[in-house]
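Structure first, then comments.
The chains shown are only part of the set, and none of them has been moved.
Each chain gets a letter, A, B and C, in the order it is written, and its residues are counted from 1.
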Amino acid sequence: MIVDCGVYSEGLRHDLPKDPETVARTIGADQEAFGWVGLYEPSEAELARVQELFGLHPLAVEDALEPHQRPKVERYDDSFVMVLRTLWYVDAEDAVETGQVSIFVGRRYVVTVRHGEGAPLTTARQDLEDRAAVLGHGPAAVLWAICDSIVDGYETVAEAVEVDVDEVETSVFSPERTSDAERIYTLKREVLEMRRAIAPLREPIEAFAHGAVPGISHEAAPFFRDVADHVIRVSDQTEALDTLLSSALNAHLARVSVQQNDDMRRISAWVAIAAAPTMIAGVYGMNFHNMPELRWHYGYYAVVALMVVTCTSMYAGFRKAGWLGPS
Amino acid sequence: MIVDCGVYSEGLRHDLPKDPETVARTIGADQEAFGWVGLYEPSEAELARVQELFGLHPLAVEDALEPHQRPKVERYDDSFVMVLRTLWYVDAEDAVETGQVSIFVGRRYVVTVRHGEGAPLTTARQDLEDRAAVLGHGPAAVLWAICDSIVDGYETVAEAVEVDVDEVETSVFSPERTSDAERIYTLKREVLEMRRAIAPLREPIEAFAHGAVPGISHEAAPFFRDVADHVIRVSDQTEALDTLLSSALNAHLARVSVQQNDDMRRISAWVAIAAAPTMIAGVYGMNFHNMPELRWHYGYYAVVALMVVTCTSMYAGFRKAGWLGPS
Amino acid sequence: MIVDCGVYSEGLRHDLPKDPETVARTIGADQEAFGWVGLYEPSEAELARVQELFGLHPLAVEDALEPHQRPKVERYDDSFVMVLRTLWYVDAEDAVETGQVSIFVGRRYVVTVRHGEGAPLTTARQDLEDRAAVLGHGPAAVLWAICDSIVDGYETVAEAVEVDVDEVETSVFSPERTSDAERIYTLKREVLEMRRAIAPLREPIEAFAHGAVPGISHEAAPFFRDVADHVIRVSDQTEALDTLLSSALNAHLARVSVQQNDDMRRISAWVAIAAAPTMIAGVYGMNFHNMPELRWHYGYYAVVALMVVTCTSMYAGFRKAGWLGPS
């Protein structure tokens, strides 16, 4: 689907029909203008049409059709293609979902191809159209705006996952018995997914930030430096989350062992308390002819009292030793 | 076994007898043509025959006879040899098997030596013969076609293993008692096997992609970039699978501990419930002469009722505390 | 809040009103002087006012407002901005807290923006004002004094955490039953926090130390080398603490297992000791008509003696085997 097509010069949008052909024609005629064509999950035909108009490289176009690319920057003569993965957090499932944005950057055009939900580029476009000064930098400004918006998305997701990690921590160390292994594992999996989306971005965005990419002007570099900074920060944050989750799993294991030990001692204490009267009763259940106690008038009461005393003092002893307390 | 021998010029196959001698003779005469000789698990004699015709390096030929080489690229003056490991997945055994393809690339010839099943090069050859434009690039095109087909094989295998990992995950976190350690270990072993096949490829294919290898023309580079990209992606994927399997083993350990604790508490609860009536029965089994309850008319029924009440309330208590539930 | 504003030349402070406008005016007039403006959690308006006076880069100013930046050095033409994280230890909570200091360094001015408690820069300023020789080096001296004071803070925190780690170690290996997993985990988390504050500093401070940054004179380099040295030392120390905590968690797990085993054997020994008289009593509780012992005059006493002897010798046996001792 073709979402939006705009031609810009001196930071302002031309009032033109929104189709790629108009864009191509206009930038062909006006050397100061550049175009931005935005596609969302385009059909092969739509993409082929745009490819022909702007002379996009066939291999890059193939990649843009498949929504499971690795983040990367590929250069072709005087243009390059950047592939980014978008991340968003689905509250209902506590899951991190991924999409893809391919950005074809030429001297005077930008073509964006988006797959999946998350990071709607229309917002990025509107924000940019409101900032004529920035937009005046041309395709680099568009590239920056998109990267910035996607990387902001990473930070939102990282914060949501951090909240989940805090929850799982609280659960691990709560006095209640919990089985947190699955939750920790699932979170590790999400964090791994995030790292695979974010880590490969570090290098190309730092290249932009150092002005090492033709087409990115020297003035644009500080803006990309800001994005690079966010990428590094969110990348460090996911590493830290990963480390925390590993430690949390180990701590969970240690806690389960300690709880098991506590339970075992509590159970054993009760078994011992129950075994004592049973043993005493067994003794006075023996059938010896000559057992004087049996004939005592208050023998029975004395033995029951003995049982109660034994159990009570055992209970007190175990309590004191911490075998029955919440320890 | 000599599988196929072809001579190509301008993207088309010459109609000639399929033996290496014809190939050598034709490319000797026609400066525009190049030959492709395909061998499958050749005898030493067959390979020696081909070696003499094309002047292959003796050490490289030795390597091509042994099917347990490490993936690598070795350069000799104006030719080089690439060794790749092929991977395929045997559904019946849930196992990853490995084979080997050695590719001798000279200026005007390609000799391929394949060991083991997987990645049948005949398909790669047919696909390539159908694309005259690509085939026109000469030996580099053949090298690309083979690399592409083998790396596609890696992705197929990685997906099959990913399915296995998903299964083992489901099993680890299923409420049933499972002993997943062996399955996880076996999968780790397969993933290790995959990594040993894939990881050493990264560097040489990226060298091709950057046009840093003589004999790989500048136009061919983007194609190898595409292959390099797939290699990196599948390499990242196997790393991720490895990490997941380690976490899954730890999670399995945590789950077993939790289950053991649950079982211990359930068992203990039942032991306690059984111990109560035994203790009561013991008391009324004592032989004291003066035990008024024994003489009560409904004493026995009262005690049995007491037993039932005790057991029932204990059962209710344990149930509430979660010692008997599925927790 | 504007904390302090000073103009310095030849190592001495001018006696002037403390507002940024005066600073800007004075250094505009006197080519030998430089100014130092210190802000603490400034409002956007305050920072904008200072930004205009000294021509600070808008992106750097944006970063200085947000208190969650990553440590870094960003260069802009003839000025640069350094962001450091401050660390301090809250005794009451055994927790490491973090703040932030942004330092804008131009040719003849320094602007510092601090967030959070810890590392009060007023002390650093006073110390520096007392050392005219050092202060004579200009903005580099101010930068050094601040870095030095913050890195000293890292060492104080690292020592406090090391004390905590020693405590947790003692607890892990004490004969008492302890559940140290949570404490170890929390410490790991703090150490991770510290590493994220310290590790990214290594590279930029080493750049200062090698005189690789314009504006840092050759004579100032050894001072930064000293700071770099402290950063490396405290960074190594936190790595070591992290490694120790991982080992401590594993050792804790091993200890819990050993204790559980000890408990199980102690409990089992007592169960066995109690089971023996119960079994003997059961035998003499049988109702056979012909059981000669039952008719013996001292049968009952003999059996009770047998019970005592059995229990005592079992007790002695278990004691000797180490099943009842503190092992």
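By our rule, a residue touches a chain if its C-beta (ideal position, glycine included) is under 8 Å from a C-beta of that chain, and two chains touch if they have at least 3 such contacts.
Given the structure is predicted, the values throughout are model-derived calculations rather than measurements.
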| item | value |
| --- | --- |
| Full complex, copies of the single sequence (shown: 3) | 5 |
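By definition in this document, only the chains that are shown with their structure count from here on.
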| item | value |
| --- | --- |
| Interface residue identity across copies chain A, chain B - same or different by half | different |
| C-alpha-based rotation, chain B on chain C, 0 to 180 degrees, nearest 5 | 145 |
| Chain closest to the assembly centre - both centres taken as Cα means | A |
| Separation of mean Cα positions, chain B and chain A [Å, integer] | 26 |
| Chain B-chain C separation of Cα centroids, rounded to whole Å | 41 |
| Multi-partner residues of chain B (at least 2 other chains) | 285 |
| Chain B-facing residues of chain A, complex | 57, 59, 63, 69-70, 72, 74, 76, 177, 179-182, 184-185, 188-189, 192, 196, 246, 249-250, 252-253, 256-257, 259-260, 263-264, 267, 270-271, 274-275, 277-278, 281-282, 284-287, 291, 293-300, 303-304, 307 |
| Footprint of chain A on chain B - complex, ascending | 169, 172-173, 222-223, 225-226, 229, 232-233, 236, 240, 243-244, 247-248, 250-251, 253-255, 257-258, 260-261, 264-265, 268, 271-272, 275-276, 278-279, 282-283, 285-291, 322, 327 |
